[in-house]
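Below is one structure, written out as structure tokens, with a few remarks after it.
Note that one protein chain of the assembly has been removed; the remaining protein chains are unaltered in position.
Each chain gets a letter, A and B, in the order it is written, and its residues are counted from 1.
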Amino acid sequence: MHAALAVIFLTLFSGGGFGLMALVAIVNDLHIDGGLSPIQTLAAVILSLIFVTIGMLSSTAHLANPKNAWRAFTRWRTSWLAREGIFAVAYYPFAFAYLVWTFVTGAPDATVGLILASLAGVIGLITIFCQGMIYAVLRTIRQWNTALVPANFYAMGLAIGATLLAAVRIVTGESAGVFVGIAIALIAAVAVMKAIYYFWIARPSGPTIRTATGFNRFTVRILDQGHTFGTFLTEEFGHTLARDKARGIKLMMYFFAVIVPIIALAFAVAYQSAVAAVIAAVSIVFGLGVERWLFFVEAQHVVNLYHGRQRC
Amino acid sequence: MRLGLVIDLDTCVGCHACAVACKEWNTSGTTAPLTDYNPYGAKPSGVWFNRIRHYEIGEYPYNKTVNFPMSCMHCENAECVTVCPTGASHKRPEDGIVLVDQSKCMGCNYCSWACPYGARELDRVSGTMKKCTLCIDRIYDMEIPEEERQPACVLTCPAHARMFGDFDDPESPVSRAVRERGGYQLMPELNYDPSNHYLPPRVHAPIPTEGLKKKAGAKVKEWVNRVVER
Partner (left out) sequence: MATVMEFEDHKKQEIKYSTCYMCACRCGIKVTVEDNKVRFIQGNRNHPINQGVLCAKGSAGIMKQYSPAKLRNPLRRKPGTERGAGEFEEISWEEALDTLTKRLEHIRATDPNKLAYFTGRDQMQALTGLWAQQFGTLNWSAHGGFCSVNMATAGLYMLGHAFWEFGDPDWDRTKYFMLWGVAEDHSSNPMKIGLEKLKRNGGKFVGVNPARTGYQAIADEWVPIRPGTDGMFALSMVHVLLQNEQFDWDFLLRYTNAPFLVVNTPGQKGDGLIWRDAEGHPLVWDLEQQAYVNGMQPGVKAALFGEFQTPDGRPVRTIMSILAERYLDDRYSPANASKITGIPAETIERLALEMAHVAFKESIEIEVEWTDWAGRKHDKFIGRPVSMHAMRGISAHSNGMQAARAIHLVQILLGTIDCPGGFRAKAPYPKPVPPPNKPAQHSAPNTPLKSLPLGFPTAPEDLVIDENGNPKRIDKAYSWEAPIANHGLMHMVITNAVNKDPYGIDTLIFFMANMSWNSTMNTANVQEMLKAKDENGEYKIPFLVVIDAFHSEMVNFGDLILPDTTYLERYDSISLLDRPISEPDAICDSIRHPILKPDRNVRPWQDVMVELGGRLKLPAFTKEDGTPKYSGYKDFIANFERAPGIGFLAGWRGKDGETHLRGEPNPNQWDRYIENQGFFQYHLPKSQRFYRFANKEYLELAQRVGFNPTADPIIIELYSEAFQRFRLAGQGLYDGPMPKDPVDRERLATYFDPLPDFYEPLEQQRIDKKEYPFFAVNQRPMMMYHSWDSQNAWLRQIIAQNYLYMNRQRGEQMGIQDKSWVWVESHNGKIRVQVKLIEGCQEDTVWTWNAIGKQSGAWGLKPDAAEATRGFLMNHLISELLPPKQGERRLTNSDPITGQAAWYDLMVKIYPAAPGEEGTWPTFPTMKPLPGDTPAPDVLRYHTHKPVNLKS
């Protein structure tokens, strides 16, 4: 699949933003490690809003005909994309209200605030699920057509959120041991989940050039794809990644999404280093950006079978 | 009604007539125009609803070339419609034709991701998704002579490798062809239940030759003349 930056940003940033919001709600609801201070809450919610907004704006940048974007909410009965849009939009009023509430009252842990936070958090989590399902329902792309996709999206959204939250805590100069612990646990979960995913998609299955053409008992090779140069189909779906190159990029992804953030967070909490905390946050966003790029590039749409791919 | 096409792989010579006729009709059709990019430049490209691929089956010298036209299959389980967030993509209940309402499409490409058959192509200038309409603006237009109320690709196919009709009618030519010739759907394992079917190449029975062989080779001088009146 063509890895458009706009689509990468959509799930990467909004997922992180929703994850962050959900964690803010959980932390304040359960008063974990004393809950977040009003400043920390404000910072976290603002960060969440920024992340979600980056995601949303880039999603519209991906549209070829954005003037019809408003119609995207109409088919919520069948389309996960429509549902995602609706929930993503629904997140805003609650997140904003919580922001305003906290700003005005300075009591992020008051009941009204917590209700607002919890609603925003839950809506965010639902949105992440919808985002995962956008991909997971596609039978045309076996690398996506698995429950691991929404599960991964959860892990990654929450890991970004937790890293951001830990960073907020550290930057505001407060002890962050528990938060760092949560973040590292979630990052470790990402590492494991992603490993399971990569193991899963490495096993060939599904349609082949033979089932695609119906010549099930013979070798089938492409002679000519019927057009010398690219078409929408080859440009959108034709991308591939050589196996060894993919391996290198995956290592890089693990390095930035897992190893650097864990070390940086550990360092940050040990030495109360704001710089390290920020490095952790930037690194995980970058690393999971690489992961999202891989997610697209490694997705092999079955239409490629018609362009000569033996299997996807 | 369940309208669709039957493609005869036994007779398709791969001439691209259907593809160009489709382009020609539809560039002034309901989703017109079908934009071409760099039409005279380094890498020409454009929007087409019907593309012909060419495959080689088996290995030399027991190989066969198969020409393989593909356009929208107008699937019964049209996931492209299910996933469309705007409602631009729709499947007409009355005849099963899958269409994209150009006034509603926002160009998110999602439907094309859901389509296993490469039937949908984004027009990068209009920003909308376009696809085969089964020439809905031909088949129902009463001002077009009745025998020409067919998709442009079917109308033009010189090898008569394309048939158009109603798969819900068991006695329609398309239903009969599928039944008699072992017509099949592409990638049935995905369960899209495409309406379009493909007829496999026919297998020709051997022609008997043993009885014609003379035991000893002929020699000119041995032939006995026959009397035939000139």
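Just so we're on the same page, contacts are C-beta pairs under 8 Å (C-beta built on N, C-alpha and C of every residue); 3 or more make two chains touch, one makes a residue touch a chain.
Values in this document were obtained by computation on a predicted structure and should not be read as measured data.
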What residues on subunit B make contact with the chain left out of this view? 8, 10-17, 19-21, 23-25, 27-33, 35-46, 48, 54, 56, 58-61, 63-67, 87-90, 92-95, 99, 101-104, 125, 133, 136-137, 140-141, 143, 147-148, 152, 155-161, 201-202, 204, 207-209, 211-214, 217-220, 223, 225-230
Interface residues of subunit A (partner: the chain not displayed): 221, 223, 226-229
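Definition applied: only the chains that are shown with their structure count from here on.
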Subunit A and subunit B, separation of their C-alpha mean positions in angstrom: 40
The answer for subunit B against subunit A in the complex is residues 16, 19, 43-48, 51-59, 65-66, 68, 70, 79, 81-88, 103-110, 112-118, 121-122, 124, 126-128, 184, 186-192, 198, 200
In the complex of these two chains, what residues of subunit A are touching subunit B? 1, 62-69, 71-75, 78-82, 85, 134, 137-141, 206-207, 209, 211-215, 218-233, 236-237, 301-303, 306-307
